[in-house]
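Only one protein chain is missing from this complex, and each of the others stays in its spot.
So that you can tell them apart, the chains are marked A and B in the order they are listed, and the count of residues begins at 1 in each.
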Amino acid sequence: MTTATKRTLEDRLRDIEDRLEIYNLIASHPPSADTGADYVARAMYLEDGEMDLAGGKGAKGNEAIAAIVKKPGHTKAIEQGLAHFAGLPYIAIDGDTAVVTSYLQILAPHPTADPIEVPDHGASPGFRVHRVGANRWELVRTPQGWKIKRRTLRPLDGSEPARQILRRALEAYEPKP
Amino acid sequence: MTTATKRTLEDRLRDIEDRLEIYNLIASHPPSADTGADYVARAMYLEDGEMDLAGGKGAKGNEAIAAIVKKPGHTKAIEQGLAHFAGLPYIAIDGDTAVVTSYLQILAPHPTADPIEVPDHGASPGFRVHRVGANRWELVRTPQGWKIKRRTLRPLDGSEPARQILRRALEAYEPKP
Partner (left out) sequence: MTTATKRTLEDRLRDIEDRLEIYNLIASHPPSADTGADYVARAMYLEDGEMDLAGGKGAKGNEAIAAIVKKPGHTKAIEQGLAHFAGLPYIAIDGDTAVVTSYLQILAPHPTADPIEVPDHGASPGFRVHRVGANRWELVRTPQGWKIKRRTLRPLDGSEPARQILRRALEAYEPKP
């Protein structure tokens, strides 16, 4: 670990604190989406940050991104039951930039299923996994902490773009030519 | 980062070790619930700790909380197949107390679905997401490590209490008046 020993204590601590701050950043996305907390997106994204969703959807600028969770349709989804569910993210930090690759489920109560009883866990119609996607979060360090420069989300439905996101997380493993 | 530079090395290391210990605490909940390991709840909760579930359910005291996973109904659920699945938690530490906000899925094998084949992954009737909920874990530091003072769980079915839990995780982002 020659590299590690050459790094100062401060370097190592900063790397560690960066990682933990970034875990919390990613973990704060689902609560903000599921409560319509536009102030979170406004604070998490750079002023000129971008959210790039499939089908040409998304928004540019933290104000426009924040406005998404205040749309009537989004509010209705929240009222019907909405859960963004984040898996364990992969984090790669390079100085003042970082890339996070993460999986996300979007769940909603099952609109038609009959309630099913699980012993000691009551009866429930259950939830359906509406979507599963791969996220690429491009982050930059700012005086106010790590912020999102660009988030790209693509559905894991067999199409290529989601796989491109996932493959880019694995670059460190690629065999050197 | 004036705040950071004023903090001693020991402060910073302790914060980091706290965070990692708390991740493991949250990660040990699903295995304990899915195996009926009452000794885990007994060790994780304060003696006068509380578990506050929806519908007035729950328990007070680590012994009563531990007893829940030994109830015949819970044992039956385990025998039929039960998986508590924890997402990436949001952690906020303030000295000797901490609050963790996390998503939880409760899954069970689908009781009626016909097996479906996924290439190279065999045939399976699949699992259903019985419930999705938001957890608020209020923790305190003790000489024996971080322990749970109160856990509150509410279903993400569109009702308000789950959103209240999620919003409280986002207080740090709220615009200052």
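The rule is short, and it goes like this: contacts are C-beta pairs under 8 Å (C-beta built on N, C-alpha and C of every residue); 3 or more make two chains touch, one makes a residue touch a chain.
Computed from a predicted structure; not experimentally measured.
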Hidden-chain contact residue, picked from the options A:A41, A:A59, A:A108 or A:I148: A:A108
Interface with the unshown chain - residue positions in chain A: 1, 4, 9, 12-13, 16, 19, 71, 73-74, 76-77, 80, 82, 87-91, 101, 103, 105-106, 108, 111, 128-132, 134, 156-158, 162-163, 166-167, 169-170, 173-175
Residues belonging to chain B that touch the chain removed from view: 9, 13, 16-17, 20, 23-24, 26-28, 30-32, 34-35, 37, 39-40, 43-44, 78-83, 85-89, 102, 107, 109, 116, 118-121, 124, 126-129, 143
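We take it that only the chains that are shown with their structure count from here on.
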Centre-to-centre distance between chain B and chain A (centres being mean Cα positions), rounded to whole Å: 20
